[in-house]
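Just one protein chain is left out here, and the rest sit where they should.
Chain lettering (A and B) follows the sequence in which the chains are written, and residue indices restart at 1 in each chain.
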Amino acid sequence: LLGSNCERGGAEREAGTTLRPSGLITLTTDFGGKDWFVGTMKGVVLGINPAVVVVDVTHEIPSGDVRAGAFALASSCSYFPRGTVHLAVVDPGVGSARKAIVVRTANYLFVGPNNGVLGGAVAKETIREIFSLENPAYSLQPISRTFHGRDVFAPAAAHLSRGLNPQKLGPRLPDLVRLSYPHPQTSGPHIQGEILYVDRFGNAITNIGQDFVPNLGGRTPSLAVCRRCRAPVKAFYQAVVSGRPVAVIGSNGTLEIAVNNGNASEKFGLRRGDPVILRASRR
Amino acid sequence: LLGSNCERGGAEREAGTTLRPSGLITLTTDFGGKDWFVGTMKGVVLGINPAVVVVDVTHEIPSGDVRAGAFALASSCSYFPRGTVHLAVVDPGVGSARKAIVVRTANYLFVGPNNGVLGGAVAKETIREIFSLENPAYSLQPISRTFHGRDVFAPAAAHLSRGLNPQKLGPRLPDLVRLSYPHPQTSGPHIQGEILYVDRFGNAITNIGQDFVPNLGGRTPSLAVCRRCRAPVKAFYQAVVSGRPVAVIGSNGTLEIAVNNGNASEKFGLRRGDPVILRASRR
Partner (left out) sequence: LLGSNCERGGAEREAGTTLRPSGLITLTTDFGGKDWFVGTMKGVVLGINPAVVVVDVTHEIPSGDVRAGAFALASSCSYFPRGTVHLAVVDPGVGSARKAIVVRTANYLFVGPNNGVLGGAVAKETIREIFSLENPAYSLQPISRTFHGRDVFAPAAAHLSRGLNPQKLGPRLPDLVRLSYPHPQTSGPHIQGEILYVDRFGNAITNIGQDFVPNLGGRTPSLAVCRRCRAPVKAFYQAVVSGRPVAVIGSNGTLEIAVNNGNASEKFGLRRGDPVILRASRR
């Protein structure tokens, strides 16, 4: 459902069952930049694998917002080389009974809490195996009750980036927690979808994929309506005058509502979950 | 005009016309840290050149503020080794007719949209050649209409960091878009300049270079006046008591107005474009 996922050409890219480390670990967290949390995780990683390159996807996921973390990971993971370890830590249940897991797919290793944060990214991946991170040999001891990013996830990701077989990390699990995303509904010339994410520019990214959008750039102009915003569908932001709303196919491959040189979310009060109606324009 | 530029000793440093890659790419964008945009660009870069080191200059340029992006790039680029690829993406016209370009100078390769964001950095550089990024072999296909940072600029920068001849990227252009910066005006014992940039400390960086400042640290104390702020010219911030304004020659080599242990921009409402008068003090 998400506009992008982590299997762009995955079938072709896979040869056999091996997954050679790319030498990269990505980080997606809600730890923010204010404190020492992310830096500390990198210290742990580099102490275990000095040759690895750690790439920040983002650390500004709103505190505890698993859904936003899942969206960010799903939107970015496929742009990394095969064999990359993707680590996502948005983990309000840290220290409780929720499990820490690694998911090996056809192209990547995903590490994080089993609370759905990995769900978007693996949605269209071919999952090979899932393990629970329980082997104390691959964590910092003693494990704190509040910072598994440092004590559990960073060590696991670092060992995996060195080629450790994931089954060494703990017992096999049959499945992982997934998040459900709404599908757009088609009704004649109307499509009803909803906003999945609002980005830093205030662009509202919807779940209406480009295959749903009728006549994009063609003869029948279409209109996206959300709250009091009425945005014509165009090919790029500056196709409307400055300050005006516009709906474009964004970089995730889905419709997004923007304001040229402005902030659509602020101007129209758009938020995640808001319904969006896409329809043929009256004129 | 900018206090610093990217040709510190450039003439001496250049030997012939080759420009050997330094192994570094810098990034200056308005993508922010909230989303996955920057991380995704790095994934693309590292997929093409796994050995390159990517350095963030900043991603917090105000959304669409080409002038601020140009200032940040111009203030930092010369501190990187010769052969570095400087990529700047502040690109409100993404998807429109504006071109994406690479500028080869005596010391660096600059990549970005042709909207002025590269203008400050190349202002005192010796420009060798300019090309338009049009060769589809060096971009991600299909190119989205909203995220050329990922689909056009990151791949181009990555290939250049591997030593690709820039002329492979597209047709030659005669010149690039530049931004005009105001020059300070001298009138007797007064100099009138203006604020070019306000930094995170609230320091207001002006266009009055150190060669303009009379008697700095000498016998005639001078005063910088901007809005209701009257700041004596001193050698460093703590030369005035805490909470008081002070004007110093900042790290760009130009006069800046600060408040010791405080925020001059907030205290006095200083903003980019405000006129600044530098004059001999009355006492």
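As a working rule, contacts are C-beta pairs under 8 Å (C-beta built on N, C-alpha and C of every residue); 3 or more make two chains touch, one makes a residue touch a chain.
This one's a predicted model, so the numbers in the text were calculated from it and none came from an experiment.
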{"item": "Hidden partner chain, touching residue among B:76, B:115 or B:222", "value": "B:76"}
{"item": "Hidden-chain contact residue, picked from the options B:42, B:59, B:99 or B:159", "value": "B:59"}
{"item": "Positions on subunit B where the hidden chain makes contact", "value": "22-24, 26, 28, 33, 53, 55-60, 72-73, 75-76, 79-81, 84, 199-201, 235-239, 248-251, 253, 256, 260-261, 263"}
{"item": "Touching residues (missing chain, whole complex) on subunit A", "value": "31-40, 42-44, 46-47, 50, 63-64, 92-96, 144-147, 150-151"}
